[in-house]
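A protein chain is absent from this complex, but the other protein chains hold their places.
Here is chain A:
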Amino acid sequence: MLRVCLKGANSAARKCLCGNGVPLHPLQQCRSYTSGGSGSSAGKIVAASVLTVGGGVGGTILYANWDPKFRANVEKSIPYSDQVFGLALGPAAPPPVINKPRKVEPVQISSMSEMWKDSKQPKAKEVEKKAEQPDAEGPPAPAPQETLEEASAQVAQILSAIGEVPSVPAPGTHEAEAVPPPAALKGVPAAAAKCTECEHEPAVKERPEGEVAARLAEQDKAEQDLLTSLSSNLEDALGSTAKVTLQAIGAQEAALQAIAQHTRQLREAMEAEAPPDKKSTQWRVLEDALSERSRSVDEAGAAVLKAKAELDKLRGVIDGAKHLKIAAARPSILAAEENLHSMVVDLDSVVTRVQTAQSEAKIVSQYSELVNEAKAQFQKELNSITPEIQANWKGLRKLTQDDLNSLIAHAHRRIDQMNRELAEQRVREQIHIDSALEQQKLEDKKALEVAVSTALEHNREQMRLEQEKKVEETREVMEAEMRTQLRRQAAAHTDHLRDVLKVQEQELRSEAEEILNSSLMEKETEYRRLTQDQLDSFTLDMNAAYARLKGMEEAIDSHVIAEEEARKAHQLWLSVEALNYTLKTAALNDPTEPLEGAVQAIKESCAEDEFAQALATALPSESLSRGVYSEASLRARFYAIRQLARRVALIDETRNSLYQYFLSYLQAMLLFEKAQEAPPAKLSAEDLDTFKLLSYAAYSLEHGDLELAAKLVNQLKGESRRVAQDWLKEARLTLETKQVVSLLSAYANAVGLGTTMAP
């Protein structure tokens, strides 16, 4: 940011600087920039940039809130923007899940269970379709047509039901719609449960086979339960109703009997002119009979009410059972209905009988009432005439003649009156009879109508029952037929399947056998080939191994020999090396170890090698016993000898006085010769000078040529010679030993070389 504003300030400053040659506008800008100073311009730049960035971010967030795709894009492209979005907007909504099609129709391989299920399924459909029928209780006539149509539809369904998804809910929903609102008496919990069960499946969803089968089993079980409960209900209701009806009928019969008896007794009482005491008993009996009749009539009425109630209840139960729409319950329902109908009929007949008896009894009672009224009136008249006899009507014997006369007169008068009334009555008889007839006709008509209506009702009911029975029968027959057909189809299907399976089995078996055989053959040949290969390779290997073994044995034998040789050579070489080493053990001014041991070792190591033996014996005995001096020590010693030899250079046999010694010393002091001078190839006479010789010898010693040095030293004469004698001897020994040793080592090397194998 700072850099930006600095850059801006710089550019502004530069513009200002080069603004002189530029048109007026930038100058003005520059002026404003320069006038304000860099602080405010930087502040302005900062503010502008902050605003821009904030605007951009806010806009992005707002748009992302509105468009989730944009948000996803931004989150993908810019890191950590998802966190910013999460802070600002909350988590992004998950992408909408693509719903699979609700109803997938899988093609299922038909199996026995599937077939069973399918056979069950149309049956269930049948049941459900049939159960819908009792709802349409109205027209029984179109019912058979309906059943036929239903049957045909069902057949069509069955034919196409093999691959169909179990759509059990569909009839369920249809069922739910078709069920009319149940009345209060139809409080069968099972039906309600079933309806709720149906209503639980509003949406058509695919369900697995097992579930459908389970559901069907459930339904069956529910049906069975319903059936059992229903049948038990019906039986109970029937039983109770029958009992009550029988009771009612019995009561009615009893009432009838009582009424008949009462009427009879009344008539008897009315008509018979028994003596008074019997009359009183008769009246009492009559009263009893009346009371009995009333009681029995009441009882009968109550019983009838109860029976009617029970019948209604039974009807309600039957209706409820009908509403359940269970096919298996139909016959029992029908039977219950028939029973109901018969009971109703019986009850009605008994009730009509009772009613007729009651009407008769009414007539008789009316008659008796009239009689009683007449009697009462007569009594009143009598009492009006003879009031005092009223008290003891029974003690009729104490009546006076007047009373009797008045009584007779009253009786005569009454008889006249009666005759008159009778005449009148006879006159009015026809009219009365006509009116009575008319009334009777009316009543008869009414009764007829009632009877006709009841009879019609009964007939209708009967017919309906018959029709239902017929329908039931036909349905059963058709169901049986359907079942047989289905069974046949199922059997055919199973047979077909069995055949197909058998054929397939045969085919597969033959195929499998073929494959097995071919693979077996292959494997066998493979195995044989492999074993043969193995054998061959084994034989080859064995042969090769044997040959190699033989070769190896030969090689080993030759090796053994060669190694023996090599060993010997090596030993020789080692011993020679040991000898060489002993030569090197010469310390300065000390001789080496005595070479005897090494030489002995050599002698032992090459017992059968003559050359080596000869060489070994050629060594000087002193080297064996005492050892030899090294070249270096000899060289060092030579310088001392040289000095001395120089000093006694003049001394020999002729000159050996002390004066000569002095002179010789003086000569040595005064004479200077080259320290080292290369000896010529041939020594001339003047080369035999001591000093020259000594310088030659020094030179050759310095150049490692002990032999030449020894030779030169050997040329010394006189005292110099005597002085160098020992040195010479030592040199000679060393040279000899060295020569022999080098010969031996060369020989050993040669022998070793000869024995080693060429790589």
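Simple rule for what comes next: a contact is a pair of C-beta atoms (placed from the backbone, for glycine too) under 8 Å apart; a residue touches a chain by one contact, two chains touch by 3 or more; residues count from 1.
The criterion applied here is as follows: contacts and distances are computed from a predicted model.
Novice: Just go with whichever of "MICOS complex subunit MIC10", "proteasome endopeptidase complex", "tRNA modification GTPase" or "AP complex subunit sigma" UniProt uses as the name of the absent chain.
Specialist: Going by UniProt, the chain not displayed is called "MICOS complex subunit MIC10".
Novice: Touching the left-out chain: which of A:Q257, A:S294, A:Q613 or A:N656?
Specialist: Final answer for the missing-chain contact: A:N656.
Novice: For a quick check of understanding: of A:A480, A:L549, A:A618 or A:A640, which residue touches the chain that isn't displayed?
Specialist: Selected residue, touching the omitted chain: A:A640.
Novice: Who touches the missing chain here, A:F85, A:Y699, A:W727 or A:Y747?
Specialist: The one listed residue touching the chain not shown is A:W727.
Novice: Pick out the residues on chain A that sit against the missing chain.
Specialist: So the residues of chain A touching the unseen chain are 637, 640-641, 644, 647-648, 651-653, 656-658, 661, 719, 721-727.
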